[in-house]
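After the structure tokens below, expect a handful of questions from me.
One chain of protein is taken out of this complex; the other chains stay put.
Letters are used for the chains, namely A and B, taken in the order the chains are written, and counting of residues starts over at 1 for each.
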């Protein structure tokens, strides 16, 4: 694993405009562990602000196609666009087919567009563990706009709200029962509802249902509704404007700042939890853990006391650099 | 977890999807992350390989061999160490041409375990 100097060098290269350095940094983030920690540290001094847009919705709703059309739209407005596209890993084999790029064909080879496919690698919540780090890498490298496509959302996969500045929830005409079941969650996270595949039947009914659901569940936030046909590029202008409005409103109201604050808390919690878990597992596998488990088996101590003792072993070191 | 990433591209303006699909699924089932980019020109293959920072490149060749050769040559310039393997319509003369460039060739009739084995070997998984 690269030491801090090598990492700083790679970061400098990426910030200097090397795409391959940028790409390798994202790989470092994906591999996680101490490399990723070193990367975070190396990114800290970097300036650079980017605005991030999350795109979430059921499998096949047209997220990638929409991301592609939106990229085209933003490109014509002169913006450089980076996209992180997350697809699920198989829980059984850990393998994945990352197919989002096929929808992004129009942007293949365009130097103004950076696309990176990421496998969720067992992370629940719709993003990969490394997505936020990857976003920070892009930010450091001066990509002003970062689109993040989640895996198709199920029940609890709503992490994208914490990770991005504007969240697009993509629905289709005739949004099915799965969506109904998930309505409350989506109402909570959506900044803009995109009814994509507006060329399909049932558009009117869906819009009505959606308006009613917003009135019932999110009367104060009132997320905008935009209709698009991503495959034809229809409605993208309106979507770009809706995003710009949302950005402007949240910036003016201070909401934007509050979200970033909340994001920091979330990331802090996630990372701390992940480290805690790792340390816990290590301890459990070590001598102390074995001894405690034996004691419980032999009924020399109760489980709860053993658990507290185990935790205590994690926090006995005084050097914070050595903490889990 | 292997975490090894393989790019799968089609060099021809050619839609035969059975080959790349069955190969991609076999690689996924063996734990690889397979990034599909569809039909891509040589320079597009190169940029995708760079951006995706892949460990191995898979080319499905449906058209003329020289188009694939140009893609391989461009890749070698950008990332000389990156291994490439391929399959599809590769008659013996084309196979020889690619092999001379250090590309492993899996012509029609290749068995999936052999292809998966090659992917493991080429990505250093043994």
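In the analysis below, contacts are C-beta pairs under 8 Å (C-beta built on N, C-alpha and C of every residue); 3 or more make two chains touch, one makes a residue touch a chain.
Operating definition for what follows: contacts and distances are computed from a predicted model.
Only one chain is not pictured, and the protein name UniProt records for it, out of "M48 family metallopeptidase", "Ubiquinol-cytochrome c reductase iron-sulfur subunit", "Methylmalonyl-CoA mutase" or "sn-glycerol-3-phosphate transport system permease protein UgpE", is "Methylmalonyl-CoA mutase". Contact with the omitted chain, checked across A:5, A:232 or A:302, is made by A:232.
Considering the whole complex, the residue from A:7, A:97 or A:226 that touches the absent chain is A:97.
From the options B:36, B:82, B:98 or B:122, the residue with contact to the unseen chain in the full assembly is B:36. Mapped onto chain B, contacts with the missing chain fall at residues 8, 10-18, 20-22, 24-26, 36, 38-39, 41-43, 60, 63-67, 89, 91-93, 107-109, 111-113. In the full complex, chain A contacts the hidden chain through residues 65, 97, 99, 102, 105, 231-232.
FYI, only the chains that are shown with their structure count from here on.
Averaged C-alpha coordinates give centres for chain A and chain B that are 29 Å from one another. Residue ranges of chain A in contact with chain B, taken from their complex: 19-20, 23-24, 26-27, 30-31, 89-90, 93-99, 101-102, 105, 108-109, 111, 114-117, 119, 121-122.
Within the complex, the chain B residues that touch chain A are 1-3, 24-25, 27-41, 43-44, 47-48, 50-53, 78-79.
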